[in-house]
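Entry: chain A
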Amino acid sequence: MDASTILFYTIAAYILVTGVLAVTTRKIFRSAIWLLFSLIGIAALYFWMDLPFIAAVQIVVYVGGIVVLIIFSIFLTQKSGDQMPKPILGRTLPSALASFFGFVFTINLIWHHGFIENKGILFDPTVDSIGMQLLNTGEGGYILPFEVVSMLLLAAMVGCIVIAMKVKKEETI
Partner candidate 1 sequence: MDVIITEPSTPFPGSVHEVPGGGIVLSTLDDVINWARSNSLWPLVFGTSCCAIEMMSAASAKYDFSRFGFEVARATPRQADVIIIAGTIVNKMAPVLKRLFDQMPDPKYVIAMGACATSGGPFFYNTYSVVKGADHVIPVDVYVAGCPPRPEALLHALITLQEKIKSGLTRDQIRAQFQEDGK
Partner candidate 2 sequence: MISFLKTYFTEVFQAIKSLLSGMKLTGYYFTHPKNIITEEYPDNRATLKMADRFRGEVIMTHDEKNEHACTGCSACELACPNGTIKIINKFEINAEGKKKKAIDAFVYHLELCTMCNLCIVACPTDAIKMSPNFEHSVYDRRLLTKQLNHEGSKIREGVE
Partner candidate 3 sequence: MGNEELIVKLQELFPAASIIQGNDWPEISFESGADFLSTIDVLKSDQTLAFDYLFCETCVDWKTHFTMVYHLDSTRFRHNIVLKYKLDRETPEIDSLSFVYRTSEQHEREIFDLFGIIFKGHPNLKRILLTEDWVGYPLRKDYDDPINMIKL
Partner candidate 4 sequence: MISVGLTHILILSTCLFFIGMYGFFTRRNLITLLMSVELMLNSVNINFAAFNKYLFPEKLDGIFFNVFIITIAAAEAAVAIAIIINLYRSHNSIDVEDAGEMKY
């Protein structure tokens, strides 16, 4: 077992443990923090997979953005100190079972699929190549999605503003 393997298992365990905590903690703020750690763990996994760019994107967007936003919305809508109600057994049990069976099923599929790993070619996702392909107008270029993303973001932004400002107006009237 070399260092890299140990590292992988550590990261995996870390992701899973924090993930489980994130969905089971009853304090909502803590839940957000656990989610955050889980997401950082995933970023670490990307580092481990030699995808630093994706890892950084993960951290920038998730940690710097989404989690902060989630925390803000927790403050806006919750009493953050309260414990959330304990989910009733009639609810946890079926969900746990469903998740478990889904898990077993999928694992089964993965186990039996037998992926052929392509080990010959060096995987080299430098930012440079990503950028080149991003701006490429030709075959396999992502210039169109790139521009479409801006439309998407525009739409999201306008949507947010419209939704978030709506009630505000009504309140003031």
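Selection rule, in plain terms: all candidates are chains of the complex that A comes from, given by their letters.
We adopt the following convention: a contact is a pair of C-beta atoms (placed from the backbone, for glycine too) under 8 Å apart; a residue touches a chain by one contact, two chains touch by 3 or more; residues count from 1.
These figures come from a predicted structure and were not determined experimentally.
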Given the candidates 1, 2, 3 or 4, tell me which one touches chain A in this complex. 4
Looking at the complex, which residues from chain A come into contact with candidate 4? 1-2, 4-5, 8-9, 12, 15-16, 19-20, 22-24, 28, 31-32, 35, 38-39, 42, 45-46, 49-51, 53-54, 57-58, 61-62, 65-66, 69-70, 73-74, 76-78, 84-85, 87, 91-92, 94-96, 98-100, 102-103, 106-107, 110-111, 115-118, 121-125, 129-130, 133-134, 140, 142, 145, 149, 152-153, 155-157, 159-160, 163-164, 166-168, 171
